[in-house]
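Just one protein chain is left out here, and the rest sit where they should.
So that you can tell them apart, the chains are marked A and B in the order they are listed, and the count of residues begins at 1 in each.
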Amino acid sequence: MNLEEYKGVFVFAQQVDNKVSGIALELIGEGKRLAEKLATEVTAVLVGSDVKGLADELAAYGADKVIVVDDPELKEYRTEPYAHALASVINQYKPEILLVGATAIGRDLGPRVSARVHTGLTADCTSLEIGDFPINPIPGKEQKHNQLLMTRPAFGGNTIATIACPDFRPQMATVRPGVMQKLEKKEGAKAVVEEFNPGFTPDNKYVEIVEVVKNLTDTVDIMDAKILVSGGRGVGSPENFKILDDLAEAIGGTVSCSRAVVDAGWKNKDLQVGQTGKTVRPNVYFAIGISGAIQHLAGMEESDIIIAVNKDETAPIFDVADYGIVGDLNKIVPMLTEQIKAAVANK
Amino acid sequence: MKVVVCVKQVPDTKGGVKFNPDGTLDRAAMLTIMNPDDKAGLEAALRLKDQYGAEVTVVTMGLPKAEEVLREAMAMGADKGILVTDRVLGGADTWATSQTLAGAIRNLDYDLIITGRQAIDGDTAQVGPQISEHLGIPVISYAQKIQIEGDSVVVERQYDDRYHVLKAKMPCLITALAELNEPRYMTPGGIFDAYKAEITTWGRADLKDVEDSNLGLKGSPTQIARASDKVRKGKGEKVALDPSESVEYIMNKLKEKHVI
Partner (left out) sequence: MDFTLSKEHEMARTLFREFAEKEVKPLAIEVDETEEFPKATVEKMTKAGFMGIPIPKEYGGQGCDVLTYAMCVEELAKVCGTTAVIVSAHTSLCCDPILTYGTEEQKQKYLPDLASGKKIGAFGLTEPGAGTDAQGQQTKAVLEGDEWVLNGSKIFITNGKEADVYVIFAITGMIEKRGRMTKEISAFIVEKGTPGFSFGTKEKKMGIRGSSTYELIFTDCRIPKDNMLGQQGKGFGIAMHTLDGGRIGIAAQALGIGEGALDRTIAYVQERKQFGRAIGAFQNTQFQLADMATKAQAAQFMVYKAACTKDQYTKDHKTSYNVEAAMAKLYAAEMAMEVTTKAVQLHGGYGYTREYEVERMMRDAKITEIYEGTSEVQRMVISANLLK
């Protein structure tokens, strides 16, 4: 493998049902930033059937070039034809970096492709940088420059590791949706579009899709929710929980509550967080109008980020909150919801 | 029918992380467990044993201590346990790990290989699909339901907003989600029997069709540039501002932490 031959930042432009996934646009945005540091271009790899038309959208969000692999075998995602498509693109075009979304598709496709072309893959990266490896020079060891440094959580999220892939190409990384930023859309921007079809012959690795079943929206168990908007007696009334419902909807979270709320009959017990309720560990826990009695803390203090809003500055919830806001929830929460809606809409 | 299940012994990173007095992660306090996704895969295999009389062989790669997880699997009902352990295999990334496991599995007869989707220490979800690539067999990841139809498997494969019902001819590899099933408990008698049984131990020399250049730390394309453990968070910030300033404060924090 002659590393010098490998140039360019490639992004797997995931599409489902011939709609470009948000992650693809985010990765193009990030890919552009990395490509600029390497004085090269960002190329989107579009794989599917009858997908040529999507190339313009990819260009509008920053792709300099789009490689289209279009074939009837690629209509619905299946590991094998997609792995063959992407591996063939790699062998043909030799990119130095390939970014893939860490979705249920990408986390299956990425490893299969990286094994096929014999290179390293780093999963679920939270940030990417161009830098040196080793980071600090080590006597006797070659320090390589312009390496992709991939940072990711490991050990159940308790460790942050930065990974490099110095001796193999492409340097592959998967990135979760929502981590990177897509660029401002430039209507009418054009990219160089190239079609490439390596040929698809079904073999033993092809599986048959018997049925496609789309999910109906289910009610989320509070223990599975990544974001919880939790209300306490301070919310004041069952009707006023509406402002929490609105916040939850805006931010993609789920409503939960304290025991006082359940005892008052405002909410069902399966939404209760605490000693006699459920123990939750979401990424974000909003404690709205919750005093933070010891029984409640026992159920949520392991949350990654705790944001508390309470008008009583001595409330014990502030002892565990990462960000404590002393104030009137009735003024703060609706305003917050509006701002979040605006931010999400701008994406 | 022969089923091979790959399991990993992992620190219980989800079961209550403890910190040292100085706020650093207390790794020694972490108990080791069978990786949850793998346990679900093992349960799926044991149900195939219950239903079709399948023979279940469990394979693990790790330090000698990893034998415990094989005993646990056998106490749940697995028929055979194989420990792949060797100094030269240490420090492996997912490429080298999958090469090692593929090399071990090549010695076995199998219709189906089941691995967990991902381990709770590495969290990569790469080894299963990579093993299937090395062995040249189809892979179905994210299995939420597994059934057998003659010489094929029929699997519900989970995606973010849907699932596919896929059919593949055996031999093939399936990666299991913890949601796939409710694993059975070991039985007390099963535990004592498991410790009486023979565990096969393989080293590098027993791996089939694998080159040295693909094993261990030296055979790993990805290398660690830097790693640091989480430190327990101390007390947070508290602000008393007017409502619109409060909202701005929260928005900034949410953006900073990539929540929105």
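By definition in this document, a residue touches a chain if its C-beta (ideal position, glycine included) is under 8 Å from a C-beta of that chain, and two chains touch if they have at least 3 such contacts.
As the structure is a computational prediction, the values presented were derived from the model and not from experiment.
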Missing-chain contact, candidates B:M186, B:I199, B:L217 or B:I260, resolves to B:M186
Which of B:L46, B:V59 or B:A75 sits in contact with the chain that's absent?
B:A75
Can you list where chain A touches the absent chain?
275-276, 294-295, 297-298
What does the interface between chain B and the hidden chain look like in terms of residue numbers?
68, 71-72, 75, 184-192, 195
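As a convention for this text, only the chains that are shown with their structure count from here on.
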Whole-Å gap separating chain A and chain B, where each centre is the average of the chain's CA atoms:
22
In their shared complex, chain A is touched by residues of chain B numbered 11, 13-14, 17, 25, 93-95, 98, 120-130, 132-134, 136-142, 154, 156, 158-169, 172, 220-230, 233, 235-244, 246-247, 249-251, 253-255, 257-260
Chain B partner, complex, touching residues on chain A are 16, 76-80, 83, 103-105, 107-108, 110-112, 114-116, 118-124, 126, 133-135, 149, 153-168, 178-179, 204-215, 227, 251, 283-284, 305-307, 309, 313, 318-328, 331-332, 335-336, 339-340, 343-344
